[in-house]
Structure formats: C-alpha cells, structure tokens
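Please read through the structure below; I'll follow up with questions.
Not every chain is included here, but those present sit where they belong.
By written order: A and B. Residues from 1 in each chain.
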Amino acid sequence: MSPELQLDSRGRLRHLLTLEGLGAELLTEILDTAEELEHSLRGPDKKLPLLRGRTVVNLFFEPSTRTRTTFELAAKRLSADVLNLQLAASSTSKGETLFDTLKTLEAMQVDMFVVRHEASGAAHFFAQHAAPGVAILNAGDGRHAHPTQGLLDLFTIRRYKGPDIDCFRKLRVAIVGDVLHSRVARSDIHGLRALGTTDIRVVAPPTLVPAGIEQMGVSVHHDMDEGIDGVDVVILLRLQKERMLGAYLPSMSEFHRDFGLTRARARALRPDAIIMHPGPINRGVEIEGDVAYGPQSLILQQVRHGIAVRMAVMAMILGQASVRTRPRRRSTR
Amino acid sequence: MSPELQLDSRGRLRHLLTLEGLGAELLTEILDTAEELEHSLRGPDKKLPLLRGRTVVNLFFEPSTRTRTTFELAAKRLSADVLNLQLAASSTSKGETLFDTLKTLEAMQVDMFVVRHEASGAAHFFAQHAAPGVAILNAGDGRHAHPTQGLLDLFTIRRYKGPDIDCFRKLRVAIVGDVLHSRVARSDIHGLRALGTTDIRVVAPPTLVPAGIEQMGVSVHHDMDEGIDGVDVVILLRLQKERMLGAYLPSMSEFHRDFGLTRARARALRPDAIIMHPGPINRGVEIEGDVAYGPQSLILQQVRHGIAVRMAVMAMILGQASVRTRPRRRSTR
C-alpha cells in the first residue's frame, strides 16, 4: 500500500490514508491548522463556512457510533452537508462491488468519503479508484491505520509537552496493551517517528505484540513497570474484550494486574507524565476509573482535539486556501 | 430527585427535567415564548437563527421515532446542528458508563442533550454530572417525567380554554387510562397543579392507578362515566398493549368498553370539552377512530404545538436573549 497515493504532485494532502510517509512539515501544518480551528470553536457559534455546499459521506462498513459522530460533527461545523451510510461489509466484500459503491456515490457529486472498514487496505482501494477531486479519509481499516486518531494523539502531546514541535525528539512514550490488533498503535508510531521521537516502547504480553514490530523503531517490553518507567506519555490501547479471552489472554483480571494502569502504577509515573486512551475505556481492564478521570489523564481532551484535527484535515484537502486566510497562531495553551 | 437542579441561581431554566417545582411564572414564560415561536412557523420559511452553530444531541436509549423527530425538527428549525444517537440501554446500564458517555460527548462541545431512557432518573443523573454550559432536556425517563409533553398539553389547553392563564384555575380535567406507567400523566398533573387547577381526576381501573396518587392533589375514579362527567378537558393516555394483557387487564375490548372514549361517551361530553392524547393512538382501545379525528379532538394540534414548545425550551436555555428581541404577543388564537 503506497503512502504516496495520498499526496498530490506538489506534496499536498489529497487523501488521508495513513500517517506512514507523511513528513514532519506536513504533520506540523495539520497540527497548526487544527490549532487555529480549535480556537475558533471556543465561542457559542461553532460553525465555519469553509466547506459550504460540499458533501461529505460517512461510509461505515463497521459500526462505530463514536467515531462516526466525531467526523459528522467536524464536517457539519465546517458547514458541509453530511450523509451517514451504514453498509454491511458482507454485501460488498468483493472489490468489484466496493468499486460500484464508490462510483455510484461519486456520481452523486460527493466531495469526500470518510471510510471505515474491517479490511486492512479498504481506504487505499477507494483512493486508488477515486475520481479526481474526490477525497478519501481513512477512519480505520482493519489492523492497518487510523490516521486521524494518530493526529489527535500528536496534537494532544504537543499541547501538553510543546508548544515547540521539537518537543517530540526528547519524549519517552509507552504504548500499552493490545498492539497486535491496534491500528491506533501503528498510526501513533508512524506519527511519533516522523516527528523525531526515538524512545517509543511497546508494552504488552507476548501474545499481543505483532512479529517484527521492532522494525518500526520501537522497543518491546513485557513488564509494564519497567516499560512505563520514567516515560512522559502513556498511551493505553482499548482491549476488544470479546475476542481476547482464551485465544490471547487467560483473564481480564490477570491482564489488569499485569498491564492495567492501576492507581499504584499511576502514582509511580513522573508527576508531569500524561495519560492517553483512544476510548471508550474499559474500566478496571486497561485503566482504573479513578485514573481515567484523574489529573494526569487527557482522555477527554483527546476527544475534543479529535474534532479540531478532523476539521483541519477536511479543510486542508477540500478548501485549502480558505484556512489560510487568518494569521497563523502557535499554540499558547 | 431534586427539582432545583434545573434552575440556575437566578431561577432561570438551565435544564428541563420535570415540571415538578417549576412555578406558574416560569411555566407562563415558556408558554408565551412557544406562542411567539408558533407564530413564526406559519410562513413557508420555518428557520430561525437562534441556535446557529450550536449542537444538540438526541441521546435515545429507548427507541422512539416520533418523539425523536419532534426534537430533531425543533432543533433544526432553530438552526442548530443535530446529531441522532440511538444507544442500547443495556450497554450503558451502569452509572459509570452513562457517565463516560456523557463526558465523551461533552468533550465534543455539544451544547444540549435530549435524553430518553427507560430508567426513571436518567435525565437527573445527566444533569447532576453535566459540565457548566451543557444543558439536559428530559425526553422521557421511565415512569418519572416527560416534561415537554406536559408543556405542550398546557399550551394546547391554554390555546383553547384561555388565552388568560387564569383559565387553569376553574378547569375540570380528567386523565384517563394507564396512569400507573405514565410519565405523561405525572408531568400533566405537576403542570396543571402549578397553574392552579384543583379539579384533576384520575380515571382508571384499580390495577392501573399508582398507590398514593391522591397526594399529588387529584381525585381517583374507577368509573369512567362518572370520572369524565362535566369535564372541560379529557386527556387519554396511551396503553402499552404488549405489557398489559394478563398482568394488568383481562382484555383490550374490556378496557375499551370500560375506559375507552367511545362515540357514546364523546357525545355525552360538554360541547366545549376538548379531547387530548399524547399519541400514537390505539384505535378502538383508548379511543374510537371517529372520535380521534372528530371536532373536539386536539390530538394533531398537540403534535404541532409540541414543536413550538420544544423550540421555546431550547431557545430559552441556550439562547435566551435572542428570543426576547421581538415584542411579546399574547395568543389571540
């Protein structure tokens, strides 16, 4: 799956499929644009005219009320018309009929598709076949990528560890939990690496670490206390409980004991360490409830930043010029 | 469940959870605002800019196309962005996860939640935990309250028995049917009592009257002809047929014979009596079809007024100042 597909001939964003291959400059531009948009959302009227008259289709082959909602809100706050389509992956499982679905909706003069699909590579398939002027935004494809989640994680880290973009170089980051099935982990690692982070630790039981992950430039730890020792950022991953038991894990309580962010482990973190989770949390599994709403947790801020980041990507792809009409500000937190 | 929760320190509406504890002055203000809005809906363009850029989420844990539709239309006609979320109550049955749902959506900078839930008290729970600036509107919680239905019933009665708000003092009102399970009945009784109605009659078989209802200031009648004798207003309640048979009632036809508004009973009403029902009607159970569409029935007017009343509550809570920019008119019908 070629990351070049998502850039146009001048290196500008045309689709967003993965953070792999996006350079530090482009990532910084996205974060800066999101920063501007996040400021504009602070008043009571959260509506900007940037995508007026444009049509965004949420094309979800996997149900996800939460993710769909964030894209729907982002598009509506940019004044786009939004259509929500929930399709069964089974009925369009062959490439040829995915193709028909894409072409039919394109013919309705849709400007952007937000695609979620259980198959890794589905968003790439759409981007390969999209007509000129039609943009694809990957909202999660199989175990492959979830680039807007990666971007909102970068945004959140820069907010609390920046504002200098160079903050990423000296960060120690632990990514904890089910890395094997996690598209979030992959997107976070690509983004952090592009921004210069060298100390990225994958913390998980051996059954939940994909083979060869070290080649992405991370270290692997099977002991959580060792893995999170001295880190600046802890990113917890959501455990898909239903598919875990038996096959990958002996029990939820054992996972919690060995890899959950308990109150004791949270107390042992550096006082300025931040705690993140893509949500929704499993209380008492990846994290204790108290810790999720404690002073070092940024879980809700991540949700808030997710709207701004998605607006930024949509605006950059569909209405680039307009975003730049206001003077650029740096985050002042 | 403390009714004070829904008022701010200056006694203004902050959430709408129940009509219990709302005074005559505030109720009158809501009805007056709805009156103004209802006039503005008479032209072809029904869009007002009062909530432009605001986000309203319909958070329904119990399916109800009809009720959801009225809130969706009310919010859209005020120019708000609307999100419809249908969640399973089972997946969020514990307070802690309801809390997570609330906090996550709040982080998306939602301004108002319209909540329907099968559990009495769910809307109060949300209001107790809502962030400053986030409003909760109860669209029905268990057997507890359905305050916008109560308000639209008051609005309809004032339209046809007013316009003087003092009209409520001398009214005789019968509320007929399944009072036991009815949040509508409770909200109607609270509203009528606050506006001074003293003759409120609950008319139902003994199995469908909650113990101690007399303490709400109503009389109980088990004979319908006696109960509706000489009344100005008949409010019929919807029978949830599926949960009735066996447990509460011998048969639908027996209920219709004893407590249905038949043609014969409708003819025996005062010529100026009005007939109301929250809908959807069960023809041949609570009411005969002819009577539902007869000259004394206001069932469709109730639906129409429901939009105006919901717009009024939304506008008063989220955009109070703006509603007052036009001179106040009294209903002239």
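Assume a residue touches a chain if its C-beta (ideal position, glycine included) is under 8 Å from a C-beta of that chain, and two chains touch if they have at least 3 such contacts.
Given the structure is predicted, the values throughout are model-derived calculations rather than measurements.
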{"item": "Copy count of the single sequence across the entire complex, 2 present", "value": "3"}
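One rule holds in what follows: only the chains that are shown with their structure count from here on.
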{"item": "Centre-to-centre distance between chain B and chain A (centres being mean Cα positions), rounded to whole Å", "value": "42"}
{"item": "Footprint of chain A on chain B - complex, ascending", "value": "52-55, 81, 83, 85, 87, 96-97, 100, 103-109, 111"}
{"item": "In the complex, chain A residues that touch chain B", "value": "41, 43-47, 65-66, 69-70, 72-73, 76-77, 279-281, 283, 289, 293, 300-304, 306-307"}
